[in-house]
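Contents: one structure, followed by commentary.
Missing here: one protein chain of the complex. Every other protein chain is in place.
Each chain carries a letter (A, B, C and D) given by its place in the written order, and its residues are counted from 1.
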Amino acid sequence: MTIITILGFLLIIIGLWGMLTRKHLFRIILGFSIIDTGIHLVIVSLGYIKGRTAPIFDADLSPIDAINRIVDPIPSALVLTAIVIGLAVTALMLVYVIQMHRHKGSLEISDYEELKW
Amino acid sequence: MVNPIYIFVIALFSAFLLPVIDKLGRKVTLGVFYLSLTAIFAVTLLWFRAFGEGALIENIFTAGSLPPFSINLRMGTIEAFIMLFVNFGALLGAIYLYGKLLENKVYALMLFLTLIMGVNGLIMTRDIFNIFVFLEITSISLYALIGIKQDARSLGAGFKYIIAGGLASAFLLLGIIYVYRITGNLNLDLIISENPLLLSKGGLIALFLVVVAFLIELKPWPANGWALDVYEAAEPGISAMVASLVAAGMVFVFYKFIPLLPHSWHGMLILFGMLTFVFSNLTGLKQKNARRLLGYSSIAQMGLLMAVLLLVRRFNDAMDIRYALSDIAAALFVNHFLAKAGLFWLSGIINKEKARDWSFNKQPVLVLLFAVFIFALVGLPPFPGFWAKWTLITKLAQYNMIGWIVPIIIGSLLEAAYLLRWFGATIKREQTEQVIIPRYKILPPLLAAIVLVIIFPSFAPYMTGMKTMFFFPLLAAAVLWLLDVMPERMRGMVMILILAAFGWYIYPLAKGIVLIFEFMFIAGGIVISLASLNSARPKQGYWEFLVMLIMSLALIPLAKSSMEFFLAWEFMTVSSWLLILRGKNGEKPALTYIMFSLGAALLILTAFALSFAETGELGLVLLSNLNIYAIPVYILLALGFLVKAAAMGVHIWLPGAYSEAEDEVTPIFAGMMSKISLWGFILLFGYMGNKVLGIFELPVLLGWIGVFTAFFGALMAVFQEDIKYLLAYSSMSQLGYMILSVSLLSHLGWTTALYMSVTHLFFKGMLFLAVAGIVSRIGTTKMYEMGGLIKKMPASFISVLIAIIAVSGVPPLSGFGGKWLLYTALIEKGWYLQAGLSFFAGAIAFLYLFRLIHTIFLGQLKARFREVKEASLWYIVPQFIFVGAIMAISMFPNLILKPIMAAVETQFPSHVNWDGYTVITALGYWNGNAVMMITMGVFMVPLIWLLVRVNMVQKVEQFNIVYAAERPDRPETTHFAYNFFAHYQKAIGFLVKEQITNFWNSVSEWFHSLSATFRHIYTGNGQTYALHIIIYIVVLYSLLGVK
Amino acid sequence: MKEFIEKLIDKYAIKPMHSRHANQVFLTIKQDRLPDALTWLRDFAGYTHLAFITAVDYPEIEKIQLTYMVHNYQENTDIGLRVLLDRRQPEMISVHHLWQHVATYQRELHEMFGIDFPGSPRLKENFALEGWQDVPPMRRDFDTKEYAEKTYFPRPGRETHDPREYMKQKLYPDPKEEK
Amino acid sequence: MEHGLLISIIYAFISLSVATIWGLLLGGIMMKVVARAHGRFGPPFWQPIIDIIKNNARRTSISHGIMYFLGPVFRIAGGMGTFLFIPFIYGSMVFGNFSFAGDLFLVMYFIFFGQLGMALGAGESGHPYSAIGVARGLSQMTAFELPFALSIISIVIQYGTLNITSIVAAQQGGILHWTLFTNPLATIAALIALQGMNMHNPFSIVIAPQEIPIGPPTEYHSNFLGLLQTNRGLFNIAKLALFMNLYFGGATNLFSMLIKTFGIYMITVIVGASFPRFRTEQSIRFFLGVPTVIGILAVLVTGYF
Partner (left out) sequence: MENKDKMKLANDGLPEHEKPLFCDARPQTYKPLGKYVEKFLNWARANSLWILGYGTGCGAIELRPLMTARFDMFRWGLAPRPTPRQAGVFVIGGYMSVKTLKRVIRSYEQMQGPKFVIALGSCTINGGMYWDSYNTINRLDHYLPVDIYITGCMPRPEALIAGFNKLKAMIKAQQTDGQNEYARNFDWYKANQKKIVKDWNMPDYNW
């Protein structure tokens, strides 16, 4: 459990708190993106092995001796997809908010309550 | 075989090709779009057929290398089966959305394809991170698809969905990464093989995070407000996809993770599943909006499916894998998948917001589709839901998890309540404007319905050892429905021929008591349905339900296994309910009837399940050697049959059902359907004899219930103003006598019961037919509006006169035989006070019978009935067949007594001996023939004396009466009929105030208010829903005791 | 009773008054003031009981006189309000709204005197006579003897005897005549 | 005693005529007794017979329809049938009647036969009073049937048989063997029910002359009324014979039968003479009250002790 994981969790909790308490739609989306970044931090930090470098092959890291110089590559790979997906979801949320504003003209989550019971 | 990866390839390739092709015109793009969907479906079909021939499970590794670096896709039987339905559903959904896809931009097509790919991916992939990716693909394409409807509500719903979906995927991601950190790889199969590793310190939390994410996707009960909004607001085509495809994907993913779950978690998850099932159905009771109602129903079904998936793991007998559908979960899934998609498509076609505005009873296609889907969801016989529930409850009982049967029963009863209420209301509402059905929109529900019906034979494993004749009612109904083109009377004739042929077919199978019941049902059915030939106007669906009812009634006594019994019982319930629904204002009584009957059916089902649990087979004969569950099975069966017999306390459905059904159908209800409960009791006492619960001997208790039913039935009948209500209460009272005599458990007792049931069929059939004839001529059923009809309808008068003499038990006719047998049996058995009370009930019966014949036939003839003609011959002929039968029985009682006594001999030793026509018992003797002769003689003497002096008699009209030297002014004011027994009402009217109806109304009222309180947790605010999810997770976390 | 009478007279400008004995007074009042007087008497003066309504036919002065007799239970006194109607076309405001049973009296007066009380319930129904087409019988210009002989088949040779003479002659016949 | 059909018919005819004449004379005697109570001489005791002859001697009569015409036929058939199913005199060939055809329940239910016929005939007459009379009669009948049925059941338990002849046989040999003494509760309940059956005063609302002119038979006259009056005599004797057999030890010879029937009838007449008239709901409540409790006690006593 490195510092970064703890920081990641902290970010998740902040994002969660923001998403749950703020009424404004944008703040909710912000909360979501904070949660996403928190999770990404956790993912990356879990793959970290002390004293190793990032699993990117370039000039000074050849594939042959990479096995004992790089951190666990899989979380890093996963985090890439996760980030992309997080981005897509946030984009979609923003589109939703724009459409909702165009229809209802309000950005308060509590105004979209016709569908209930 | 085609590599399943092609599914992704086709989907992705055409998804990104479409915008380019779109330049050439939308028609072409749609062509390509449907082509690719059919291709995907073809692939899955190939795979499914391969597995059909026993192919092995295929594991496909992408990127040419082994996990953890490559994604592993698995294509097994179950995957193929689920994908088959998913892709079939996708194809239908696409066809349904043709109109929408035509006018929208091309992105909708692309999104749809990605959605399908996502769901297929979810099902096939074994890599957990890959599950996350495909989950996200599906969710994102869904978010977008929900958005295309572009109105405030759907956008709001979409946004709430994204919040919930986002939270779920967040937890999933965390869970996956921790699982990876602990187990070191992402492949599910490998993780399952290293299961103990996962149970180490951190593993449980990781597993919990992953599982809870899937749980949220499965829309668990308190935290599923967002799902309801999506179902309600989204485009019907899309919500159909959500309800069927996406749900299928989610359930399958959850199914994949079950092996990982530690055993301690199973109980809690099942509980949560059951809670979702029960409470969603409960809140469904108060729903007004059609699609939201469907939303509640689909959430409930998902909850049930989740619970079943976990429960099935505990039944450790290997399911015969070859028949995929034999698996309870698979059957439930198929049933829900097709029915729910179909209903959403229908709601799209009808496009009415409020469930109350649905009215299309003039369009048979829509009615049929709606009926198929509702019946499938409620779990009525031919549909997979029925077999699934049957096997589930029997299996639960077998592995003594009886506790879980209770929520299943309550949940399915609640679901039946609101679905059938909706169905009844829709069918009965007069259709005002025509519903326009575009061709492409009707095709998907049609195909779904067809599939729902034709997959029927694949339930072969359930029907082991069941004779095919138990499907004849359905077959006959289908045949008659196909003959719709023939004129009505012709169809009626065909129906009677079918009945006769069926009778001839089952004749050899019936012996002893069963033969008596078969005679009653078949012969009685044929004679009574003659009356239904009277009118030539088309009766939509009348003959089908009638033949189904009579044949299922005839089948019940022939049932050898409890499955056969229960199947025939359900057919009877459905057909009788539909017949009541046909009545003019039959909606409310039909709902009460179906609720009570379904309650009774479920009681019987649990009883059979318990007996199956103890004995291991389904045979009815095994009821006799139960001992652990003997008492509960006994009580449950007795309760079920009491509800069917409309005993005191559960009788409130009877008057409404009998009088609102059509006039020609009521004799069948009163004369025959009520007798099936008598057969139930004979079955019960025959096999299980006398049982003692605490200090009470159960048959004695039943006897008392029978007597009170007889007494209160008669008392209520006396104060009725409507003929059909009066006769309904009268048949309830007669049935009370039969219950009393059958629970005597003595030879004489059973003889009385059988004798009474046969004679009751005759005279009750006659009375109701006569009433049908009168009402067809007069138009009203209110007795005080009639009067003096003896001059206009003499034939009906004669049959009613003979009927009331027979019912009241006045000596010369057959009724007295029944009464004599009853009292001798009661006194022989020592039930003295019951004898006294039943005598008093008999005397009261005399009151309402006289009231019936006086108010209709005697007294003053009203002016507007002066030209009324006699009832049509179709009514008179069956009545006089019954008159002949009653006269024969009264003249020669041993015609019917001897066979009955012989039949009952098999159960109880008989100590009744015969001397010529005299029946001699230890107590008394009765010579029916002599009584009839003497009565005839004694009747002739004064008649001759009067006929001698007849020439000086002057025939006069109705107003030549001594009216205190005044002339009577109007027939209406001189006919005494209204409130005929006012003094009786004053004296003991307080006994029959509406306590029991109020009780049952308050029960339903209580359920409704409970449902109202629970549905208020969905406040509609997206944020509150998110809060609900978090709380749900925390509660689940603490309850599962994850360390 | 005195103070009621004074108040009555000045309130309704009543003409002559005479009384036969101590607690009975007759007052004549104009036709249209009668309902108010009666209402006042009933509600304020305590004359709650309307004993009867009778009529007297004065063909010589072409008038029909209606008398409404009201009674006061506390003081046990009676007041008779009289109204004079034109004989040729006798019509009087109906007071059935004050007392229900007035309708029956008015019905009888209509049948016997031909007085019309517009608005009185069931006025035209038969009361004692059924299907009577002739002049209202209680009017003085109607000769009942002549009507009886005309309609009811008188028996020829019928003569009347003075009962005393007849019985004496019958029971104690004078020995002379009896030859 | 099932001997030749013709002989049994002749015997039946004899016992019927004896019973009818005795029934009518009994009615006449009772009219004289009541008259004596009022201090007047009253009509000669054969007055009912003269009335019947006069009614049958009527020259004209009207009929409201078939059912009206058959009403009295049903009624007297009910009376004759009830009488014929009761063994009149224990042990005698002539007066054995047709008791072989059915037992006690047959007799109890045959009473309904007459009631039903009468009710139908009265209904057809179209007169509202007759319908009201019938409604009153039937509801009162159901009320007093309950104590009567309970007392019958307690007797059946006590003697263990429904066969009237064997019940009478069990009561032979001295007064103390009568059911009156061996099962007093049942007898009391039955006698109260008899008061209702004979429609004597506390329960005479059905044919209350002042209120609704003689109830159901309002529209009956001339030979219909003649038949109804003969039935009143015969049906009366049938009920008295039943009570005599069940509760008072039956009659071994004609004379004891006359005395016992007179005695039983006397009880109801005297009780009737000293009572005002109940309204129908009062009589229903009365019958379902004390008499039913007595009946239940009788059943419990004989049944379970």
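Just so it is clear, a contact is a pair of C-beta atoms (placed from the backbone, for glycine too) under 8 Å apart; a residue touches a chain by one contact, two chains touch by 3 or more.
Since this is a predicted model, take the numbers as computed values, not measurements.
The absent chain, not drawn in this view, touches the displayed chains B, C, D throughout the complex. The chain omitted from view is touched by exactly one of B:E194, B:E957 or B:E972, namely B:E957.
The chain that is not drawn here is touched, among residues C:P118, C:G131 or C:P175, by C:G131.
Seen across the whole complex, the unshown chain contacts chain D at 31, 35, 38-44, 47, 50-51, 53-55, 57-62, 209-210, 213-214, 218-222, 225.
Listed for chain C, the residues touching the missing chain in the whole complex are 126, 128-134, 137, 142, 144-145, 147-149, 151-155, 158. In the full complex, chain B makes contact with the omitted chain through residues 863, 866, 952, 954-960, 962, 965-967, 971.
Just so it is clear, only the chains that are shown with their structure count from here on.
Among the residues of chain B, none is in touch with two or more other chains. Residues 12, 16, 19-20, 23, 25, 28, 32, 35-36, 39, 42-43, 46, 74-75, 78, 81-82, 85, 88-89, 92-93, 95-97, 99-100, 103-104, 109-110, 112-117 of chain A are the ones that touch chain B when the two sit in their complex. Contacts from chain B toward chain A in the complex involve residues 68, 129, 132-133, 136, 139-140, 143-144, 147, 150-153, 155-160, 162-163, 165-166, 169-170, 173-174, 176-178, 180-181, 186, 225, 228-229, 232-233, 286, 292, 1015-1016, 1018-1023, 1026-1027, 1030.
For chain B in complex with chain D, the residues that touch the partner chain are 788, 790-791, 797, 801, 804-805, 808-812, 816, 819-820, 823-824, 827, 830, 832-833, 835-836, 839-840, 843-844, 846-847, 850, 853-854, 857-860, 918, 923-927, 930-931, 934-935, 937-939, 941-943, 945-946, 949, 952-956, 958-963, 974-977, 980-981, 983-984, 986-988.
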